[in-house]
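The complex appears here minus one protein chain, its other protein chains still in place.
This part shows subunit A:
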Amino acid sequence: MKNEELQIVKLMDQIDKEDVMQELKDGLYDQSLEQSLLDIQDEVEDKAAIERIKSRTLSLLQEGHMHTQQSAKRRFLGRHARLLAAAAAAILLLCAVVFTMPDVQAGLKKVLRFLPGIGVVQEGEATQETYVLEKPYVQAIGEGTLTIDGIVLQAEGSIINLRGREVPEVEQFQAEIGDRIYTFRSFMRSASGDWFGSYGVTTDAIAPVANEITLYVDGRTIGPLKLVTAKTASDLERLGASELQQGIRVTAFPTDLGDGLVRIQLNAQSQAADRIVHSYGVSPIGEEDIGLYVEDDNGTKAIIQQDNDLSYPSDFRFRETEEGMKTYTVVIPYLKVSDRNAASAGEVVIPVPQVGSSHEVDVSTEIDGFPVAFTRIERTIASGVSVDVDTDFDLAKPRTLNYFQIRTADSPFPESFSWEDHEQGGMKTLYLAINPDQTELRFSLVEPHYIIKGPWRLPVTVE
């Protein structure tokens, strides 16, 4: 859309949802047109997408049965992991940028702080005071729970993460810090029954650094909660473990939650600043058997707790294999990453056949070192084509391309399109919308998502 149109769109986006629902009653527009649009849009089928949506939706509905169904739990975990994949990705991108600076690398051990429940390891001055909530605090409310997942108070700003299960969403709340009341408001929330919110102070005022905080949430007083000084690199060196593989250093930070439960938060530092880690394999990466696992010194695998307490794809819990067993190894066979600024060297040009016909094509390109070959194009309707592609997907390789986005020269954003994967993974067929009078496809490949082979083996000690 043109900028002038986007201005209108932004205005329309601000209309309240409930008001829209109300206005529809009075025939705001011709709703029968939607069916006609459906008829047009349904010409391009994507059964794989429908099945994925259906599988995810139904598995979430079966939440009540998931305590005994391992595979279902994995899907549930995956949903929560994906909910905040973008969040974690952005934070990790920030970390990646920080960590790749030479002077930061040199002084890395002196300035890192682990922020539990926030999903990030933060770089800062050695003298900086940072107080954090060491372990999540869970408040039962009726049939549900409100979890204070993380609190960080520091001179540069404060952040509090909340999660709710079967309790109303919290838009904002008050916190008493150092005899003053501050209002915190959500600036990032995902919700669908269960919800997660990350909150910051609403005014320009910076909440003071203190070792105690009391929250006032929807008429409930929570606390005072004791905060502790954030662990620094020297603490983490003793508790955490890291391994560098293929330019990505992954570190695991354990927190003993008590009752035989251990929380692990993972952090990735990439030598490539634009590389984002989307999955550590806590949720399945394609095939079930390539996911993350935890084993004790005897090689016994720990049960990964896949309840709804997860916030980040880098965050999971496991149950100790036996009482007193305190040393484990977190094994990450693969990472799923993307490179948001990578693009193919040039445009791909593929002639569009007549409606009802297809032809072989021999168009090759590469993106970020991954070869991509387009082999066939078929036009079943005037407004859409399918294009077969070979990305040589192979999990045995050090890196293998999972999928990519495409972009045309006249758009700053990637194009919307659907695709079908091979059973073993990797793109098989792209489904692209075209203009009826279009004679060729012309696009660039951008933002490759790929899988990097490890393993990263991270021994951790639970204390």
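We take it that contacts are C-beta pairs under 8 Å (C-beta built on N, C-alpha and C of every residue); 3 or more make two chains touch, one makes a residue touch a chain; residues count from 1.
Everything below uses one rule, namely that contacts and distances are computed from a predicted model.
Asks: What does the UniProt entry say the missing chain is called, choosing from "ECF RNA polymerase sigma factor SigW", "Gluconate 2-dehydrogenase subunit 3 family protein", "Potassium-transporting ATPase KdpC subunit" or "ABC transporter"?
Replies: From the choices "ECF RNA polymerase sigma factor SigW", "Gluconate 2-dehydrogenase subunit 3 family protein", "Potassium-transporting ATPase KdpC subunit" or "ABC transporter", the unshown chain carries the UniProt name "ECF RNA polymerase sigma factor SigW".
Asks: Taking the entire complex into account, which one of A:58, A:181, A:244 or A:303 touches the absent chain?
Replies: Hidden-chain contact among the options goes to A:58.
Asks: Who touches the missing chain here, A:4, A:179, A:323 or A:410?
Replies: A:4
Asks: Using the definition of touch stated at the top, determine which of A:132, A:201 or A:294 touches the missing chain.
Replies: A:201
Asks: Which parts of subunit A are in contact with the chain that was left out?
Replies: These residues touch the chain not displayed: 1, 3-5, 7-17, 19-25, 28-31, 33-38, 40-42, 44-46, 49-50, 52-54, 56-58, 60-61, 79, 82-83, 85-87, 89-91, 94, 122, 152, 154, 156-159, 185-193, 199-204, 278, 338, 383, 403, 405, 407, 413-416, 418-419, 433, 435, 449.
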